[in-house]
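Each remark here refers to the structure printed beneath this line.
All protein chains of the complex are present and in place, except for one that has been dropped.
A and B are the chain letters, set down in written order, and residue numbers restart from 1 in every chain.
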Amino acid sequence: MNEILWYTSRATGIVSIVLLTYVVVAGVIISGRRRPHGASPTILMALHRWIALGMSVFLLLHITTAIAETYVNINWISFVVPFTSGYAPFQVGLGTLAFDLMIAVLVTSYLRHRIPERRWKGVHWLAYGLWPIAVIHGFTLGTSNEWVLRLITLACGVVGLLAIAWRINARHHDRRRRDVILEQEWS
Amino acid sequence: MTSTSPQLTGVRLLDALDASGLTGRGGAAFPSAVKLRAMTKRHTAVIVNACDGELGAVKDGWVVANHLDELLHGADLVRGLARGAVTFAAHRGSGTERRLRSAGVDVLDAPSRYVSSEESSLISLSQGGLARPMTKRSLYIQGGRDSTGRRIAPTIVLNAETVWRIAQIAERGPEWFRRFGTASEPGPRLASVGGYVGRPVVVETQAGVPVGELLAAARTPADAEYVLVNGLGGAFASIAGVSSAAWSREGLAPFGGRLGPGIIDVVDPRRCPLDMVTELLAYAAGESAGQCGPCMFGVPELSGLWQQYVRTPSARHRRALDINLGLLPGRGGCKFPDGVAGLAVNALAVFADHITEHAAGRCRYAARRTA
Partner (left out) sequence: MSSGVRAEGSVPLQVDRMACTGHGVCAQILPRNIALDAHGYPIVLDDRVDREEGDTAIRMCPARALYWKGS
């Protein structure tokens, strides 16, 4: 039984990091690109939202199985309080931290139309923090005989970084024009 | 000036303003009593707008320069209703700003940008934001939020001349006010007449007078041909046509004009009017607040398409221009693109003959310039 829990936590962990990377990349493309026509913005937006939801399910499973299994000592408090785990407190703590940030992002996104837009935006930007934390958590907790999982995690890291690098450089016309005009005297 | 009857304040003032039919003198002509009644019981800040933001406007500065006491009294009356702090807005570096500061009142100095004197721009500026229009999703008179969700405190903005009129009505009563103007546009009004005139002047007048009377007050030369009524958001008209028309909504409507902020700019007959429009549109292109796509792309595009059309008045260029003009009204974050588009549409009609001349490679104004 415990072995099942152990393998489930590893498997759901890797699925979570892949899906999270997908969500982040989709989000980056949505915010960084404009195409006047076509279905892609809607599809991207739908995927961004739905994959985030799906990832949450895998993530909850990942955390509960990791805590429930007895091979390593992680207690329930580590669900939400970072760096309190008995086993690998720092690496596990990174995961907890990422999860805490994710709760904030998910809740504010669910309540987006009921809170001020700048609040939603400020919290959503935490995603740029939580994603690398999650990747490092995943990579450092990989074991040497699970090199496939580590490779996948690494690949997620690379893909995500490329997307973010593109986002930093790519300026679409709306943002560019707004910024140029913002430089003028307005106060 | 001593009054023989008791001053009107509070609810009785609002009733008097209702009866007087006073409408905003800043250009939108919204019924002032209705606007004041829209304030809620919370403290509402007051901004008296003396910016003279439209091109050619000078009347608000004139009120500050010549009727400051009455203006301050009017602001006091409004403060009694609003229960918030009163601020006077003027463009930075203007004579109006200097005069207001010397008077010791709280001054909001707005940057010299075209849209910065718009009501919501001033509200934004007064609360630590930029002097750019805010989304019209909220009625800021009762407080609301801008597009980023920032909370905006309730604020009412009134044109300086309007506030002056409020003081006058409180003193002399609504019947006095209604003795002037027309039934639908009652009360004394100021008109700024300038440009190619003998003497630029602010005329104390009223709706219904012949436009020619206003032009005469500024000693407009006989060789003047066109006027631009209400600046960048206004309309051109030939003096021959509009001179005998009444300066009122009905009188100016056939020319695409309206009372608005009361500006008449006489166009220099030695210059090609199409060049003037080119300049106005180029100015407009640089004055977009850059807050919405249709304006920040559409207005500079209009300026370019206009120049292209005036240079080569082909059907293809005209079509491109028409398409651009069709996509400006009602699609901006504020009324700036509407005003600019309206001016261009009007210019295309008023100067149609001259555009034809350009198409044939001639311009009668070129000859005048060398003469």
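Keep this in mind: contacts are C-beta pairs under 8 Å (C-beta built on N, C-alpha and C of every residue); 3 or more make two chains touch, one makes a residue touch a chain.
In this text the structure is predicted, and so the values were computed from the model without any measurement.
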Given A:46, A:148 or A:162, the correct residue touching the omitted chain is A:46
Identified contact with the non-displayed chain, of A:11, A:30, A:51 or A:104: A:30
Hidden-chain contact residue, picked from the options B:20, B:205, B:291 or B:346: B:291
Using the definition of touch stated at the top, determine which of A:100, A:146 or A:174 touches the missing chain. A:174
Touch list for chain B against the chain that is not drawn: 134-135, 137, 146-147, 291-294, 297-298, 327, 331-333
Touch list for chain A against the chain that is not drawn: 30-31, 34-39, 41-42, 45-46, 112-113, 117, 120, 173-175
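To be clear about the criterion, only the chains that are shown with their structure count from here on.
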Distance from the CA centroid of chain A to that of chain B, rounded to the nearest Å? 51
Quick one: in the complex, what on chain B touches chain A? 111-113, 116, 125, 129-132, 145, 147-151, 288-291, 293, 296-297
Would you tell me which residues of chain A are touching chain B in their complex? 115-121, 173-174, 177-178, 180-182, 184-187
